[in-house]
Structures are given as C-alpha cells and as structure tokens.
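A single protein chain has been removed from this complex, and every other one stays in its place.
Every chain is named by a letter (A, B and C) in the order it is written, and numbering of its residues begins at 1.
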C-alpha cells in the first residue's frame, strides 16, 4: 500500500506531496465548492506585500504554446487585511498552510513576516518569494543574488521557528549557487521554480499581451526547465526541495521526485481543473503500485 | 508590395529574413529534394568542432510539451572534412551561408575559423556558438561570461572581415550584458537564443530521456522566453539581432521583428516541415500587406 | 465563417443558469490549447445547454470537430449574468458571436412575454440564423448589406427609432460584440444617458477567481469587491462578465 505522507521538516508533515502553488489558489477560500482543500498536502497563499496591491493594469495574462504568460503584479490584499480576514479561515484548515511573502526591501520582508508571526499560530511556515519576474516586491533582484539571498534568509530565520522555504527564480546562470546561499542563511527548504521571464504581443497589431510587457511563463512548456533546476538544486543542498513547473499529471509528480523533489506544487494546472491536485492523488497511488514502491522517498533522485 | 530584402551588415544582404538555424538543417545538402535551399534568406550550418565528433550516445532527443529536448552533443564531421566535402557545395548556393563554429577553448575557435577562412571565400560569415548547453565545445562556460565573450569575439574579429554573429545562451541572469560584451568585442550581429537547459526522464522506469541527462529545450514552448531575450538584447546593443526560438508561423516571424530582430532563424520547425522556412514567406508577404507595411524595418521593435 | 451551434446535455446544471452567464469549456485533453475556453450560455432547454460560437483558433476548431456522443468537461454556470430587472424598454444588441449571451436573454424575455427588441449584427449574411422582421421584434444588420439593415447594430437601432418601432428614450441596452461595437454602444448610451449593460469577453485563465488575470478597470473607484484586492479593478469572471457601461473605462472595452 502506497504511503503518501511526507516529512518535510522536523515539525512539518504533509498528508501527501501535493501543494497548491502561490498565486494559483488565492487564499484557499476561493474554491470551497469545487474542491476539498483539506485533501491537499499543503497550500501556499498568494504572495503578500506590506500594503494592499492592485497589481498591473489589464491585460495581465496570455496563453502561449503549452504555457501561460502572466504579469499579475502581485495583486493582493496586503498583510494587514490578510491577518484580519484570511488567516482565521486558513487556521481552520487541516492542510498545511504556507504564507508566501514578498517585499521590496529586506525590511519589508521582515515587517510582513513579523506581522504574521504576531497573528498566526497554526500556520506551517512561509514561502519567501524572491523570484517574481514582473514587480519590484518579491522581485528578482533578490533571487538573482546569492549574497542578498543569504542575508535575507538569515534575517527571517531569526524571526521564526516555523518552516521557511525560499522560492527561487530560474532566470539565473547558476540556480544551485542561490540555493546554497539560502541553505547557508538557514532555510528549511527550497521551492523552485517560479516563472520564466517571457514576452508576447499580438503580431498584427503590435499590441503588447501584458500591460507590463514582461511576464512570467508557467505551465507544461517549462516542465523540462523546472526539472533541470530541481535536479541541480537537489544536488547542491541537503534541504528538501519542493518542485514545481508545469505539473499536470501524476506522472509529472513522479518526474519531479525523480529529479530530487521531496514534495511538489501545482500552479497553472489548477486553472484547467481546480481539483487537479486532489484528483491526481489516486492516480499517483496507482502508479506507485505499478512501480512497486511504498513511499516516494524510494525513487527520490533516482534516474537511471 | 512587400520587400523582404534585409540588409544585415555592411556587406551582407539577405533576400529575405528567414534563415535555417544551426543544427537543424545539416550542411544544406541533406534536403535538396524537399526544399529549394536557395529560397532561404540564409543558412547556418551545423556547428563545427575542430575534430570530427560522434556526439552523445542514444537516446539524444525527446519530445516535451510543445518542445523538443535534445542532447546531440554537437555531432559533426569536423572542420577538415567540412572544408573538403561540404564547403564546395555550400559555395555554389545563392543563399547566404554562415558557418557555425564551436570550440572547447579560445584557441580551438581560432583554429576552426582560420581553417575555414583559408578554404572558403564565398561564405557570408560565421555564427559563433558559445551557448550549447550539453557539451564542452561551444559550451556555456563561454556564453555565460561577459568577459570571455568579449575576449573571444575580439580574437575572432582580427581573423576575418566577414560577418560575425555571436550566438547567445538564454541560461544567464543578464543576457543583455553578454550581448554588450560581444558588441564591444567587435561582433557584427547577435543571434539568440540557443536552447534552454532542460531535463526529462521516463517517470515509471526512471530511464533518462537523454544519455547526457541534461539537454537543450527548443520549439514553440520557448518562444516567449526567446522573445523576451531578443527584446532585451535589442535594447542593449545597436547591432542587428537575429532572433530565434520556437518560430513556426509567419506570425511568429513578425513577433520576433517586433521584439527587435532584424532577421530570424528557424530550427525545430524544420523537423515538422523541412520546407517551412520557404513556405512561410508567402504568408509573411500577405501579413505585411495586411499591416500595410513594405518592409519589416517599419515594425522592428514596435510594440504598443 | 458562420456560427457553430452546440447543444450539450448538462443535467442539473441547466436549472442554475441565467442569461449573461458563461461556462468554461475544456476543448481537449492535450495542451493545445492549455486552458479552458469561456463560452456564453446561448440558451437553456430543459436539461440541455446551448452554445453559439465562432471558430477563431485551435480551441474553437477542436470544438467544431466534436461528435455527437462525446463527453465534454465544462465548469459553470459562471459569472454574474445580465441584470434583467433594469428599467426601460429592453433592446438587445449582439454582434457576431456576441449574439450568444444576448440570444439567451431574448429567449427568456420571450418566455416571460416581456416586450423587447433584438438586434443582431454581423459582417455578412452567413452568420445569421434569424429572420429580419423588425415588426415582430427582430432586426438584423450586416456590414455588406446582404441581410437586414446595411451597417452596424447602431445603424439598425437608429432605423428602428426613426420607424418608431422602439421608443426614442427610456431604453435599456444589453450588448455583446466586438470591441468596436461595444465602444460605440457605450458612447451612445453615455450621450443619451441610457442604461447600458455590456458583457465583456476578457481573456480568462481560470474563470473562477483564482488567477486574477481577467481584471477590468473601473471608472469609479471604490465599492469594488474585496477579492479583487484593490479599488481600481474588478474580475471579469466573478464580478462580470456583465458590467454597466458607465462604470467602465473606455479603453478597457
């Protein structure tokens, strides 16, 4: 019998390896009718900024071959409204909740995390977004520099005992170096990848597809890129890697585990089917039986 | 009436903006029955190494969502056999021929280029591959370092008066900085992008999809990534940019021109249809009439 | 280039639908296209749901190849729907495939015997599936004059006013169509201070409020729902797709 439980860190156990990725599942309260959120292994909230953020002007999404390009611009309610309006609901969930935070400065990251630490006591931890390709907050300036990554991680480490995962950008020359910096700074896990920098326009009119011009590419198109990144990170650090990028089938989950991931996140595929994470679990168990393994740990990092 | 002629450099005129990309059209003699190579604006040969190279063991290709992942490993006949066996044919072509070269050291690049300069006198120029993600020769160690890129370009500049384009890797944090380095070194043009680092395996068996494990992703999946790279490069240098990455329609050609490209290359799409480059030209003219433009120059870099 | 009609057996869902709402349709199992395609509900008949659509790309092309008996994955009904309680004589204006949500409203108004006029515009006659019959409440317009009034739906509207077939004021407009028509409608309604609702066709990734991708800029800040995270935008999929024309910023339409 397949056992899907994942020990993510000392204090964090997931009922299964599948989490909803930041920015693709709101604050978990958007889809109660369509899906039982509690059946997910975990849930990462939309990235929070210090102040409410309306995001970029429309248009902010466009479909590309097997991909989705977006420049939402971290539209979110801000940490204050989150603590007052969303956290109470999130704390009633059985699933492990990770709050994603995004600052424009190290100080902002500190302030956001501090505010949540003060109000919340049942969340599992944080995902630190230093890899959003289309804004200043949570921006890639952080995610492309190993030294800033280490400094930021170390700062946040002092503020909480909860699980901290640093979410990395694929838009760098050596993602393994950034992962190592996060490890040195005291991170508990690395999540990867955020979206890949991309651009599109209407060819005939020249109209930009995103008001922000530049956006982030997600979806099946980036799966091989994400697998290479996860493989590189898993080889560089001894922290658990939470892999994502284009996952849309149980086979894809296995691919990320084989590349070295301990758990996975699903993003864009939720837009096709908000229940996809939960639906893939049955199929995942089936595949595990076919492979004659009881835990995913048995194939983690195993490529022949 | 649409005029497709492209003035690429002082001495190089293309009859139209469409070239075949390196590694996807052999040495131009593989497909004579299926397509009239002379109707292409240009042809970039498979990258040449100093010595013949058998490439990686099978398997070396796998399809991914809207993409192709390959680790051919620069299989090629080597510069000597090229000069003796292929160059004479290439020099009979009407289309502009660019010879792609890939060395493991700066010295090898010099040797390859010198050998061709000695034998050839009708080729239009060179494409310097410093961006292949799966080998040492032509490898990304060059393409990810601005200073090596500048040194290499400057060395090769001294050896030839022909058109030199430097082919860049998207697997870097700041592609515009590498492009600027190539410009400082004396390049005549920048071509981009080469493939994006990727990985895949068979989920159930764990069998690697590529004997080399890591490969390069091409095809429609990477088009938004390539457009962002071209846009960034075009904003940084005043050299012509030769854009590529996922082009498979006349609309795609226009996308790259709007992102800042002066000409384009088609790679993976040749595998679907070896005559694709030629076939898209009629449609391109049609679209230009629809847009009421006579030359592509009128919309180069134009995004609203 | 005509309109395709699709009838889907949807069971209980049919009873929930209201005119102006849409369904989000998965057009295939592969990744081309990757996302669902939003389609207005063009009518409900018992437990059947009707769509009217135009083939413009891979998704709609895949739909056009569906065979009787195929099983389809769709989410719905989604969105707010028309506010049919608006005062005034209802004039329904649909352009091209934009006829779909308008046609459903037309059917509902017929059912409740509410006097109204339906104007359907298109490029040429081949998209038309109705008969031009202004006296019984249905007008057509074509760009090329091949059916009904030669010109736009607004030209047809003017003609109807001239002919006194509809009132000159106190109209309540319900419109859906290509951007040009929507803008013209919004301008017209603004000039004549008429009530006007427009069903927008913003590009959507999820259709259910998850992606924040379908934001619509509002002319008047404030009073926007909290889930839109801001004062300036609403989400077309859950706050729309129907908006009051006077609340929209023109470039948005």
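Just so it is clear, a residue touches a chain if its C-beta (ideal position, glycine included) is under 8 Å from a C-beta of that chain, and two chains touch if they have at least 3 such contacts.
In this text the structure is predicted, and so the values were computed from the model without any measurement.
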item	value
Omitted chain's touching partners, listed by label	A, B, C
Of B:185, B:219, B:260 or B:277, the residue in touch with the unshown chain	B:219
Chain not shown: contacting residue from B:12, B:62, B:187 or B:201	B:62
In chain A, positions touching the absent partner	65-66
Contacts of chain B with the absent chain, listed as residue ranges	23-26, 30-31, 34, 46, 52-55, 57-63, 65-68, 70, 72, 75-77, 81, 85, 219-220, 248, 268, 270-274
For chain C, the residues touching the chain missing from this view	29-32, 58, 65
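Keep this in mind: only the chains that are shown with their structure count from here on.
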item	value
Chain ID, smallest distance between chain and overall C-alpha centroids	A
Farthest-lying chain, centroid of Cα atoms versus that of chain B	C
Separation of chain B from chain C, taking each centre as the mean of its C-alpha atoms, in whole Å	46
Inter-chain centre distance, chain A versus chain C - centres from mean C-alpha coordinates, in Å	36
For chain C, residues contacting two or more additional chains	31-32
Where chain A touches two or more other chains at once, by residue number	65-67, 219-220
